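The complex appears here without one of its protein chains, the remainder shown in place.
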């Protein structure tokens, strides 16, 4: 748990992370699922792990997987249908130009929904990462939009026990993904009440969104079902540890999660390529706990009051207080009142 | 006209463009409205000019302005309420935290709608550029969303003769604008049937959208009412001449405008800081006409067929043919068929 | 002073900031130099103000300006030749294609160096912001490079009392500025020993540099003469308050300034468009002082040791400790050692 929130991680956090150059992986982490689960246990407070369909769970191992988790007291908050690790999805899944591929994608999601039901997992995460385009004149945009909606509709109706969530991302693995922005996903699902949204913090940052704003808008429209935590430098989904770059943004996200009454999971989606996954996960947890403490220190009401003033200077001072970084200096200056400053200068004696 | 489309420009195209460093302007262009209109006449085919409320048109000069346009055979396709050039809008207009400012913004739009009706201008362009935030903890996001919608609703109902369009933009003058993406504007207006969208090509590029995709999605949902043409290098709204960077993107946009049957204006929103505005506008027109010729050369059906294949290599070859850049070489190679390539190598003699 | 560093600001911090939309300014701040100086006095610890040649200081007012500063006990750490606010520099200054403009730019810098000498100001800041290009085929790159070097050489030799510094920036007001990166400025000045560098934090961020890295490289080559503090969201020179986005980056910059023994000024280059300039400057100072405290809390040697390990998890934990955000939790976990983790899982009882 992190401050009353279930705390999760994607399984590969504890595995051997690879990129397109070092395809064999940077060598950290465990190589078996049991090994990864055991590593996960080393992270105090971790409640569960996301799994990817076919890779981590399938018809043959589902009983065994269930046992491996229950033996360790771990939950499975999310199953992710594999619509993006195999060549067959390279030109799209739910919105592929090829109709058979689209049907196969729907079946893939439905199959994973069945597994989720069997495992007592409440969500599947549909990330249509391969649904998009790289070059001009490579996609029929309105058609793709309709295919996406049809596919999601077909998936959503498949089970009452498992909710379909859509995860948006502006780009990668395609140079342009169709479901690219918080606004796009809200519009896509505007009348699909049974489908929710997974907000991945780094995806929002990659799209130059302010994550707190995206979370608040999703919640305002009943669509904030699940949150992925990570960080990046703003242009790419670098899947860094939460707390490594955007501290103010993380504080603001934490505040809004509390304000909108978010009760869902806080799950790490990080790629600790060159880091020890256990220590990386612990760092993320520590930063998140520090952020919850910081919000508490500042006070929900006081923060709301600052926001209401729309005053960047007050906000800045409040952030510093929340983080516990306020020093003894500054006393006597007309800093944090937000009211009228005295304009009378204090004349100094000549230097 | 550009290929059956009315061709417009924003009035300041022919004025003296300034930026935050060179506030007095880079010195080109005319200094009076009459001078700017006369300059506009030098651009063959230009049909009309957008005006900004208060600055270009107001209660005192509206009759005179109408006459200046009619005398020159120019139309006014768009009036833009000034919600962004005065300090009073600095913290927002329709979504300002201050309720009086919000009401003033609605009245401002309504007043400009009245002027538009009087001038026979069919649209007003609501660009909520100041509605957003710069820093964390500076905005109440759900409240701002509702204020925006309330304001737009109040504006939309004001007149049957003039349609309100919303122009989206990811950032500038705020570091984050609320209406930041094509998805956001579609969701914002999902049930406001009387409000349409102005697609500014450069704003879409600034948000890493593919402009053609955005145009197609807007049209697919009945929201492509008006188009601003310009270009930039991808990260900022540099308001460069159309045709200066994204030639393939401009070709694809042209194709989709034809495909969705767009009948509206093609209006330049450029800032020719260091260029002669007349020549800059002519360059844009020439590029656009070249693009319409290119689509014709390739053929609408042939392009649709290429898109249907979702094949980047075919798309690439088609673009080259459309632009008239196909050479004599390449004959005999298995290039553009898209079918199975012979895998049999042609063994060369040793070098 | 901020932690033994002279603390400065650009004069317009206390004026009325404008952008290209709101050319008349957002209405804050004083309108006269005396008013701005008086405002500056309200910022405790502020030691001096940068002035722009011609606008703030010129042949007619130089005596009066000197008196206005000395009366208030304020210094002038920097004069900035105006090579960017007038239309005549719109196509370049030191590297303009027009030879007369280039000569005029050199004379402008030299004139301002004379004023600086007269005022006891040690530096002039040559920011060749207009030297660059917007479109393809608009610049003769090698020629521009040589013109820049010739101009800087001519400026550098003009006075022994005043040092010429070059400020680099990737873009704006041109879409591409010639002196665009820390590497570029180092190469440009590699054999111009009398010319130094002004590092503007936000410009480095705009170019996706890590500011601490840029500062360390400049210092390593004897070129870190002066520092501008501000912040942005990474893509544009938004001139926000220091401490508003990149807290970790600011902490790391602070550490490296101490490590390389930087003795120069810490000067704010912010545009508080919608903020009170006095309060904005105080916020920046508070953040900087908090950062110096944080480095002290962590300890220079301990930080160096962490850096030496190149371990992101240790760095993360160290940052949290430095900021004073470490909580009581996490005790007993193998978190911050960096050594071998126990791989033995703690088996939980079944859930």
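What to note about this one:
Letters A, B and C name the chains as they come in the text, with residue numbers starting at 1 for each one.
Throughout what follows, a residue touches a chain if its C-beta (ideal position, glycine included) is under 8 Å from a C-beta of that chain, and two chains touch if they have at least 3 such contacts.
Predicted model, so just to flag it, every value in this text is computed and none were measured.
Checked against the full complex, the one of B:20, B:203, B:228 or B:274 touching the unshown chain is B:274.
Which of B:75, B:166 or B:295 touches the hidden chain is settled by the complete complex: it is B:75.
Touching residues on chain A toward the chain that is not drawn are 18-27, 84-87, 89-91, 129, 134-136, 171-173, 175-176, 232-233, 235-236, 238, 240-241, 244, 271, 273-274. In the full complex, chain C touches the hidden chain at residues 91-92, 97, 133-142, 145, 170-171, 176, 180-188, 190, 207-210, 212-213, 216-217, 219-220, 248-249, 251-252, 255-256, 303, 306-312, 315-316, 318-319. Although one chain is hidden here, its contacts on chain B can still be listed: residues 37-39, 41-44, 70-75, 208, 233-235, 241, 243-249, 274-276, 278-280, 282-283, 285-287, 289-290, 293-294, 311-313, 316-317, 320, 323-327, 329-330, 332-335, 341-343, 345-351.
Keep in mind that, in the parts below, only the chains that are shown with their structure count from here on.
Steps from chain A to chain C, minimised over paths through touching chains, total 1. Separation between the centroids of chain B and chain C, computed from CA atoms only, is 35 Å.
Shared interface positions of chain A, i.e. residues touching 2 or more other chains, are given as 208, 248-249, 311-312, 316.
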